[in-house]
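Once you've had a glance at the structure underneath, I'll fire off some questions.
In this view, the complex is presented without one of its protein chains, the others remaining in place.
Take a look at chain A:
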């Protein structure tokens, strides 16, 4: 079966993944809403997953895709626990603005 890599090469996927990862970093630094920061983390995880799949196809090895499964499992666990923490923070503080979380500040 033909794949896209014959037409555009694996390096185009590298550039796309790098740009997507930078956008995720930008979201983390720019926003104060914790939920949007979570979404930025998801964008970064997906950028790395896409690079793994591109290289798995490039080397014709199934291991890369297996790693993507594990990273998806970790992402699902991270989102479940993280959102539970956010709900708990929201109950105690009334907002999820990370600048309000200053209880540990001396």
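The rule is short, and it goes like this: a residue touches a chain if its C-beta (ideal position, glycine included) is under 8 Å from a C-beta of that chain, and two chains touch if they have at least 3 such contacts; residues count from 1.
Keep this in mind: contacts and distances are computed from a predicted model.
Undergrad: According to its UniProt record, what is the protein name of the omitted chain, chosen from "NADH-quinone oxidoreductase subunit J", "Pyridoxamine 5'-phosphate oxidase", "RNA polymerase sigma-E factor" or "Sugar ABC transporter substrate-binding protein"?
TA: "NADH-quinone oxidoreductase subunit J"
Undergrad: Tell me, which residues in chain A touch the chain that this view leaves out?
TA: Its contact residues with the unshown chain are 1-16, 18-27, 29-33, 35-36, 38-40, 42-43, 46, 49-50, 53-54, 56-58, 60-63, 65-66, 68-70, 72-81, 83-88, 90-92, 96-97, 99.
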